[in-house]
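Structure record follows, encoded as structure tokens.
All protein chains but one are shown at their positions in the complex.
Moving on, here comes chain A:
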Amino acid sequence: MSKPEAVKEASMEMQKAMIARNYDAITSKHETGRKVSSTFVPGNLNELLMCFDIVNNLPEINAIQAGMRKASGGYIMEAEKSGHSEDVCTYVKADIGQMSKGNIAPNGKPYPNPDVLMLSYTGCYTFMKWFELLREEYKCPTLMLHVPYEGDGHSTKNMRDYIVKQLKEVVIPGLEQVSGVKFDIDRLRGYLKASAKAEDDLVWCLEQGKVKPSPIDAYFGGVYYIGPIFTAFRGTDDAVEYYKMLRAEVQGRIENHQGPLTPEGTYFNDQKYRLIVEGPPNWTNFREFWKMFYDEGAVVVASSYTKVGGLYDQGFRHDPENPLESLADYCLGCYTNLNLPTRVDLLAKYVEEYEADGLLINSIKSCNSFSAGQLMIMKEVERRTGRPGAFIETDLVDPRYFSAANVKNRLESYFQMIEQKRRGGGSKTVAA
């Protein structure tokens, strides 16, 4: 029996159309003559790529798409058969496995080879090797932008200067060469201005998680809200329009005391538990996973995953007055580029500011960048906030690591614990 179609809001339909157009732009590059880059979500330089008329293709997003279409499992096995370790990030293997299976885009047409690999190396070691691996396949120019990690909890002038220098001397000349388009800093300023506008509306939407009942789900719904800004649309008029629309929808729900719309088409108003979630979601069983939350009355009011492509809610905006410096600051400030004490501070702050019942960590087997240290993060946030935490383990796009029964059990124990805590009992961690 086929699954019922998810019910969608207008903003979701708009985003779907934007994504479809982008896939069409990618797959029609031979007809249009446009150049295509591959790049990553964190540290994504979409505005800069737009200055060269380059279409932005994001292998992470393609892996997510494959996960949601239930195709990733086969791709991963394919990559493992050809020598890629079972231990490494499954996004990489989904991407590589997909290549050997014809590399078909969601629009049914083959992905063309990229003209440039824009290796914006922000917050994740795997990015560096992922593109070294793709480079062997595509033999196209690879532009590396090394973004230092904020190990001491802040960025420094040296880090920023280093990034700006790489932009000026490596990335921009490289993109000029690939595209044949001369760089125009005023064009970049224009896009950054549009980015900042969209970012304002995104932040407004995310902050409405503070309202009760929450008109948003900042994790499952959140992945849709961040879509345009984190991917190929930041800096476009479409993104500005999308966030205006999203804002109006959220505003409408607040006025009607409604919660977010679930994929089943009902408004999730009866919210019993308010959670902060750390870590990326599972994509292979996304709707099933989400349902486990709303069925139990749990809404996610803030999450760290919605910050991997930028911490806009902490004040950062792209700045047309300082275009390259602002791209540098953006890259430096992405969530996985922050050190653990900063992540703990942020999550503890979310628990307090969003009046959450506690922190739930979805620990992803694939992802050392997120996952290494998460058990300590949970303990620290619990200690600081006095609210219970819980820990579940899944994977991004490898269906072998999603055990619905385990996850459900653990969530149920967690909700019981929250109940107990409300009744004045002690807090204890629910963990693996």
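Here, a contact is a pair of C-beta atoms (placed from the backbone, for glycine too) under 8 Å apart; a residue touches a chain by one contact, two chains touch by 3 or more; residues count from 1.
As a working rule, contacts and distances are computed from a predicted model.
Per its UniProt entry, the chain excluded from the display bears the name "Benzoyl-CoA reductase subunit C", taken from "ABC transporter ATP-binding protein", "Benzoyl-CoA reductase subunit C", "Cell division protein FtsX" or "Nitrogenase iron-molybdenum cofactor biosynthesis protein NifE". Contact with the omitted chain, checked across A:52, A:111 or A:130, is made by A:130.
Only one of A:10, A:185 or A:376 touches the absent chain when the whole complex is considered: A:376. Summarising the interface, chain A meets the missing chain with residues 82-85, 87-89, 92, 121, 124-126, 128-130, 132-133, 135-136, 139, 142, 144, 146, 148-149, 151-152, 156, 158-159, 161-162, 165-166, 169-170, 339-344, 363, 365, 368-369, 371-376, 380, 393, 432.
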